[in-house]
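This structure is in structure tokens; I'll ask about it shortly.
Yeah, one chain of the complex is gone here, protein chain that is, but the others are all in their spots.
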Amino acid sequence: MALLEVENLHIAVSVGGVLQPVVRGISFTVDDNETLGIVGESGCGKSMTSLAIMGLLEGTPVRITDGSIRYDGTELLQLSSKQRRAIMGNRMAMIFQEPMTSLNPVYRIGDQIIESLRQHKSISKKAARARAIELLDLVRIPNPSERVDSFPHQMSGGQRQRVMIAMALSCDPKLLIADEPTTALDVTVQKEVLELMSDLQERTGTAIIIISHDLGVIAETCDKVSVMYRGKIVEAGTTENLFERLAHPYTRGLLNSIPVVDHDVEWLEAIPGRVPTLGEELSGCAFHPRCPIATGLCIAKTPGDTYIAGNHAVKCHYADQVAS
Amino acid sequence: MSVLKLMPSALAGRKLATIGFLWLVLVLLAAVFAGVIAPFDPLELDPVNRLAEPGWPHLFGTDHFGRDTFSRALYGARMTVIIGVGSVVVALLSGGLIGMLSAYFTKLGHFLMRGVDVLMAFPALLMALVLITLLERSVANTIIVIGIVYATTTARILYGMTLKLKNEVFVDAAVCSGASHRSILFRHILPNLISPLLVQASFIFAFAQLQAAALDFLGLGLPPEVPSWGNMLSEERIYLTRAPWLLLYPGLLIILSVFSMNLVGDALRDNIDPRFKDDISGV
Partner (left out) sequence: MTEAILSIRDLKTHFQTQAAGFLGEKKVIKAVDGVSFDIAPGEVLSLVGESGCGKSTVGRTLTHLEKSTAGQALFDGQDILTLSPAQFRPLRRDIQMIFQDPFASLNPRLTIEQTLGEPLFIHGLAKNWAEARVLIAETLDLVGMAPEVMTRHPHEFSGGQRQRIGIARVMILKPKLVIADEAVSALDVSIQAQVLNLIKKLQRDSGISMLFISHDLGVVRHISDRVAVMYQGEIVEMGTKHEIFENPQHAYTRKLLSAIPRIKTRQVNA
């Protein structure tokens, strides 16, 4: 049994009273000491998935319509939000994309960490402050005993994201979900933040889910990868297996779309067409309108999983062909 | 165009605002067709029938000159609409222009907006009182005075919104295309201000009613012979104990109309571009 098991998760958003599917039956697991990367383009459902796991969909027009999310064997979807908070309170934490809007600008960062600490543990203010300084040191903020009294606007974007990580870590979570944690950051800062996260994992054994649109970030930091397209995981496997033999035309197209720094490419092999919009109905494989090798079969029949090597699963009728 | 397009979505799912909107439609119909509906001439004196109780043929009773209160209330609706629309036009044209130009031309803005700030330091009613004492009592002057009072808040609000729009990328893009100041202001910025302006208009309309009623009540608004809800309140206030309906009807009409206008304004505000939500508030 893995730490987190998501099975056949369906999520829909209500638009004018009509439920439009966003996530269409995805399954994955993450275990201690493991980093899972979920990659996809806008609207593929990756962020909805993370919010669903965190139980943050309440009060939004988004509904979980089917499936199960189990943490340590406990079915989360059957808990009331109160029970959920009691059980889950400090076992899961999330880091968001924009560190500025996630921090309250009128409070010192130290006070924000202290508050988050004291919400989850009964410790004295003094002990909490000491722990806050420790945490800031852990995320490599220079001069933590001074910086603890800074306001968010006095820090750079990278430092704020590190403060967010410190806050996420304040309750010693067993699972950390990072939704586009470095998208708003410069590459040099991104590198530092990603290194920090894997360092912390080595030390604490936390399970991490990184959600990103950047295949490079995922490839460099994750043990496992799930590629999402229009609400489905179209290709999943260990990072090594997957990038060794990309077997879905979408993943392949995505990779070919990225201009690389290490050699020249005259023209990028772009995926034609556009990212499907919410509510657009597509028969068979949702990627068929943009796929270079689509056939009548792809329009008629939704592909199931084809296994390439070990647990490298691909939803494509022609996976074997693409892989070879 | 955009006004009519905005209403249905703004009112969807809001029962109270819909009732308010229907009430305003009713007031508008009364104003337009007052001449047709009214059973009596609102100015016709009937000393025999002074202070008649509500009943037939005087639905709302008669006042101390024996004039039919129902007919006067209908013509009062006409005044309400005229004053409301007039004040909105004056306030939005003068205040809107000052606000937009001040935000767009920063140097001019420093000068103009300081003036607006000074004017805003006076309470609305006090300012109206000062202005009205300089002018004769007439419908036009009442409109001008109320319009100027609310021009200041309109200028402030549009100033803020134009500042935001001025920094939009599409305005930069228009500048890079070589667009003139006039084109940027009126073709690129103004159309994006239509829906917040509409919200602003609905609030001004509501407050203009209160302001006009207050001026009438103080005997400084419309000439006394003009049938308006405020004048009705003012003239009949001494009969409060003998004929309370004379105050009840105009009072209720004012309250209902102002309340409805505010409800509709709130509904419109909740439905507009979230970018401007913070800028607009009750006047």
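Brief remarks on what is shown
To keep things simple, chains are lettered A and B as they appear, and every chain counts its residues starting from 1.
We take it that a residue touches a chain if its C-beta (ideal position, glycine included) is under 8 Å from a C-beta of that chain, and two chains touch if they have at least 3 such contacts.
The structure presented is a predicted model; accordingly, all values stated were derived computationally and were not measured.
Within the full complex, the residue among A:Met1, A:Val18, A:Val106 or A:Val261 touching the omitted chain is A:Val261.
The residue from A:Glu41, A:Glu115, A:Asp137 or A:Asp223 that touches the chain not shown here is A:Glu41.
Residue A:Leu215 is the one among A:Leu215, A:Cys298 or A:Ala319 that touches the chain missing from this view. In the full complex, subunit B touches the omitted chain through residues 168-170, 172-180, 183, 187-188, 191-192.
Looking at subunit A, the residues touching the absent chain are 41-42, 157, 186-191, 194, 213-217, 219-221, 243-246, 252-262, 264-265, 267-272, 274-275, 277, 290.
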